[in-house]
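My questions will all concern the structure given below.
Note that this complex is displayed minus one protein chain, with the remaining chains in position.
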Amino acid sequence: MFVVIRDLLRHNGDFLAGIVLTGFVVAMALLSFVSPYHPLDQFVAPLDVPPSAGHWFGTTSRGQDLFWLLAYSIRNTLAFGILVAIISRVLSLSIGLLAGYRGGWTDRILMSINDTFIVIPLFPILVLFYFVMRDNMSWVLLAVLTAFLGWSYDARLIRSVALSLRNREFTQTAVFAGMNTREILAREHLPFVLPIVFSTTLNNMNWSIGLEVTLAVLGFTDINRPSVGGLIYWANQHSAVVAGIWWWIAFPVGLVVMLFIGLYLLAVSMNEYIDPRSRLDRMGGQGR
Amino acid sequence: MSAVPNTARLTTGRDTGPVVSARDLRAWYRLSMFGVVREVKAVDGVSFEIRSDEIYGLAGESSSGKSTLVKTIAGAIRPPLEIVGGEIAFNFMAGTDGLHRASGEVAGQVRWRHLSYVMQGSMSVLNPVRRVRASFADFAFRHMGLDRAGFEAAVVSHLARVNLEASVLDAYPHELSGGMRQRVTIALATICRPNFVIADEPTTALDVVVQKEVLGMFRGIQREMGSSVLFVTHDMGVHAHLTDRLGIMYAGRLVEEARTRDLFARPRHPYTRHLIESLPRIGDDKLRRGLEGSPPSLADPPDGCRFHPRCSFATERCRREVPAMTPVGLDHRVACFERDRVEASQ
Partner (left out) sequence: MTQALLELATVSKTFSRGGFLSRERVEAVVDVSFRLDGDRAEIFSIIGESGSGKSTIARMILALQAPTAGHVRFRGRDLAELRAEDERTAFMAAVQPVFQNPFEAFNPLKRMDRYLFMTCRRFTGLHDEAEIHAAADAALQQVGLTLAEIRGRYPHELSGGQLQRVAIARALASNPSLLVADEPVSMVDASLRASIVALFRKLCDELGLSIVYITHDLATAYSISDRIIIMQKGRMVESGDARTVLADPKHPYSRKLKESVLEPLAPGETPMFAR
């Protein structure tokens, strides 16, 4: 694994750029742990100060230092993305592998559930939930909900791989070595789909973070919990653009775009590593 | 031989002399895995000739390099495969050095008109979503110099040679059985009366009954056209009944070559001898013994004779020196220092 990462860094520009961008965003999130301010404190800094030596990213109209607030916000946003990714990976892996391996009725039932989730319009559902739950809508609940809406595409992908694995002879060898279904899925088939899981995780994070930012910007989340979308929501509430406080919008947008591009580049370069054909193309190109 | 590919002269190729000759051909796979170069010497110093109007057989097991040799001769060189050295000459393409160095124009003129292929998977030639007629038109129409009606008539009469009716032209490949498909590809490969046909495991996927039919037709067409054929298969039974001369490959090198009948009657290389002796026969109750060990990795082949680690005749010299192909009789060459001892022990 270490060797793979080293080689990717050395030979793949996309991967390097992805690591740098994502690394920057993650570093920013980690800085929140040493913040001099509490994220919910307001009017602790002068209002509407443009970026300066004292306040690197300026301050907001609510008297918050934008740099440190953004650090908290991106941390929360990342945590949301990671939680969604973990829950939805568990779902798509277990359902995809089981459907592919068992086939028959199990497959048909699981895949009709899967297809139902694929066609459900998720944005209205999330908004509806917000109106139903109102003050009880915590970020964890939102993450669980998003995860339940976000596993289906990848489950289909994993199922298609599992279907082909089922028909390979080593699966029969495992059966006749006395392994049960759980062992076959976890030990024999999981290693084949893990690379797919890695790259879809990054895409899934991009998707869920995008969703959360959108919901937050529109005010459909817990607006008191700092998040990148929430920051933009408050900036809009204070007509930051009209008032010329551009940094209140520009820095959150810039940071989240960096995260999107970084994760996207990582996903693309991982994909290239996973798919040996595109790797061979690259090497053939070097060899000539 | 000077390489002047663009002024290549296309001759009729019906003159005497070898149709194809390869000299000290070396084709390696050069894989660069993130900076570390790995060489796989799949074809390493192979020389042979294919004469006019003969079926030359090439036998070898997995990782013997025979499929790489076929690719090299067919000019299908794509990275990571490279021709590292040696020459290939075709008598119908005077003045050029192998298809891989010919210009696209010359290669286009030569392919199918003078040189064609029959592969194991017929689907690689027949377009699965178009009728068989379309495949004939794609491959052969421009080479035949006939009008539509004349071309159709030529195709139908050629199909009759492989016992196929004109109706297969309207079929899609998946509607035909495996044997019929392989007969269609043979008809397709031979309709332009090429000087040279490469047949790569053409009957390996077929059942024995169908294989016998297809091989019979293949020989029939070859006899009629007088084409030269390079027939590659790992199946020694097929070689015994079909090919005129036979070359045995082991670990990237040719180790023995002779008229097929002589090779089966008096093999001089221990590997050839083993290949023949290990084949079970109906009616022969003797239980066969397999060969110890495994074929060497072509990325790291043993020094000297590449067969020496598995050879019961191996001496110190075999471990150090590479035996050259040496004539031992009429049309019989063998690459073995201990060939006399091998023969004496039979």
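A few points about this structure:
We just call them A and B in the order they show up, numbering each chain from 1.
In the analysis below, a contact is a pair of C-beta atoms (placed from the backbone, for glycine too) under 8 Å apart; a residue touches a chain by one contact, two chains touch by 3 or more.
Every value quoted in this text rests on a predicted model; they were computed, and no experiment measured them.
Of the listed positions B:163, B:278 or B:345, the one in contact with the omitted chain in the full complex is B:278. Between the chain not shown and the residues A:26, A:133 or A:179, the one that touches is A:179.
Where chain A meets the missing chain, the touching residues are 168-170, 172-179, 187-188, 191-192. Across the interface with the omitted chain, chain B contributes residues 54-55, 61-62, 207-209, 211-212, 215-216, 218-219, 223, 234-238, 240-242, 244, 260-261, 264-265, 271, 274-276, 278-285, 287-292, 294-295.
The working rule: only the chains that are shown with their structure count from here on.
Between chain A and chain B, the centres computed from C-alpha atoms are 54 Å apart.
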